[in-house]
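This report concerns only the one structure given below.
The complex appears here without one of its protein chains, the remainder shown in place.
Letters A and B name the chains as they come in the text, with residue numbers starting at 1 for each one.
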Amino acid sequence: MVMSAAAYLPAPKLGEWLKELSVRHLVLAPQARGDAVVFAPYAEGGEIVLDRDATMPPKQAVFPATEELLRFRRVKDPEDPGRVDVELSASQPAPKTVVFGARPCGTRGFLAYDRVYRSPKTTDPYYAARRDATLFVTVACTAPGNSCFCHWVGSGPDDASGSDLLLTPVTGGFVVLAVSGRGDELLGSPLLEPAGDRTAEAEKVLAAVRAALPPAPDISGARDGLTAVFDDMGFWDEVSAKCVSCGACTYLCPTCYCFNITDEGDGLAGRRLRTWDNCMSFQFTLEASGHNPRPTKAHRLRNRVGHKFSYYPALHEGAVACCGCGRCVRGCPVSVDIREIVLAAIVRAARAREETAHD
Amino acid sequence: MPILAGKELRIVGFLCNWCSYGGADTAGVGRFSQPTDLRIIRVPCSGRIDPLFIVKTLLYGADGVLVSGCHPRDCHYGQGNFYARRRLEALKRFLPIIGVEPGRFEYTWVSASEGQRWQQVVQGFTEQVHALGPSPASAVFGACREIPDEKGGPRVAV
Partner (left out) sequence: MSPFETLKEKIREALPGLDCVIGWRQGFDPLHATPFFMRAPEDVEKLVWSPLCVHNLSTYLPSFRGKKVGIVLKGCDSRGVIELLQEKLVERENLVLFGLPCSGVADLTKLGRAAGDLDRVSAVAWDEAGFTLATPRGEVRVARRDALADKCLSCQFPNALEADHLPGDPLPPATGPDLGDEELAALEAMAPADLMARWAAEMSRCIRCYACRNACPMCVCRDHCIAQSRDPHWLSQEDSPREKLMFQLIHTMHLAGRCVECGECQRACPVDIPILALRRKMNRVVRELFDYQAGLDSQAVPPLFTFQVEEANIKERKW
């Protein structure tokens, strides 16, 4: 981690700082909505929730649930009424945004998007515009929970990858570290003080959190293991038996990036929308012929787990498309646990290998 | 010129083909003057009306919905309006929980010969909806989608 500068933000000045950031940015910060915590635009006096991880990930900043790609309108030629032209108008530009208060796992989710939507091979202009316009002010995690497993996937409670600023809670406030050039620019605020020896306190806080994490099992065998059990439908039927095939895991996931494109409109005018889609849905792979290559929830859950821990790493130099935030585990109405499935697949594949060896 | 010209609200009527649509026709043939807020959608039978038609209409910009079918025992298909009555009454009692005032939805029975009665129903219901004013749905959920005019130009329908 490159730490170019450190500052200190006293906790009572947090609101003022966010207000300052709001002058030039749309600030999305975790706030309570009913019993849930969502990233919502910050308005003065808004109460920021940092003592538990947000229910929703901050992904809407770079990947909104609905994004208007274009508007269309069919216009009749007055000279030749049989002729209809389609008039197109492009969507709005991406607003300058600061995502405040995500935990490192939530922020890191964007890295999985980058490899797909902003790679040297292909760039998605809508995504790239939002990504370029968005800064991430991440708060290091000091309270990992029962469903957390960031350290299984090569991350940790103070992982700053993907962030521009990393805040670490210390007595009375936060130590603020710039971890990118764009983050540096945010450190000019008069509300920030020099960090001094609070940096050492921050290091201590983070070391304690890292030490408190239970040991992570080795999941390096997941990539091959999941490939090996791909055709073992008995396995997938068993692990997906309780799945109700809703999309909660997918829509709560900071790394799930699949979308659908539809034209929505009445009569002669409408909008082309890109919306979140999810591979747990029957319609996700439903073909126009009526054939569905993933007809059961077992096929679909296999895809979700396999994609994150096997197919995606195979395409992207071993990077796992899971940030270990645990939202899919917490948010699942029936507690389907992706950790359990990955571990079971590794064991199952190993057993199958042994059996083949004995034959 | 209608008194309410320029201040019209949007009222949608679902009318069964056999009785109420005929009743509305009779009213027209009889030249009974009526408020012009109502737009009629003809359906085969009041039993064909999915309560969700009404919910969707109210949520997407209508200020009132009127359903009218054959009088009980007069259904062209025998029983359609009996089933409809149960559904529509349940819906009517349910709607207030989403913030739709009870007066924005009514159902009634008008036969094909009751032109005069149709006039009274439309008059009464239109007045009732006007007393309530525009539905809160547009203010709460935003104006409904753009509806292009005949030449394809946009016209925001509020």
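As a convention for this text, a residue touches a chain if its C-beta (ideal position, glycine included) is under 8 Å from a C-beta of that chain, and two chains touch if they have at least 3 such contacts.
Note that the coordinates shown come from a computational prediction; the quantities given were computed from them, not determined experimentally.
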Just list which of the chains on display the missing one touches. A, B
Selected from A:22, A:55, A:155 or A:199 as touching the chain missing from the view: A:55
Residues of chain A (touch criterion as defined above) contacting the omitted chain: 33-36, 38, 51-53, 55-56, 64-66, 143, 145-148, 238, 241-242, 244-248, 250-252, 260, 262, 264, 273, 275-276, 278, 281-283, 326, 329-337, 339-340
Mind pulling the chain B residues that touch the left-out chain? 50-52, 55-56, 59-60, 72-73, 79, 82-83, 85-87, 89-91, 93-94, 96-101, 106-109, 117, 120-121, 124-125, 136-137, 139-142
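Convention: only the chains that are shown with their structure count from here on.
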What whole-Å value do you get for the distance between chain A and chain B if each is reduced to the mean of its CA atoms? 46
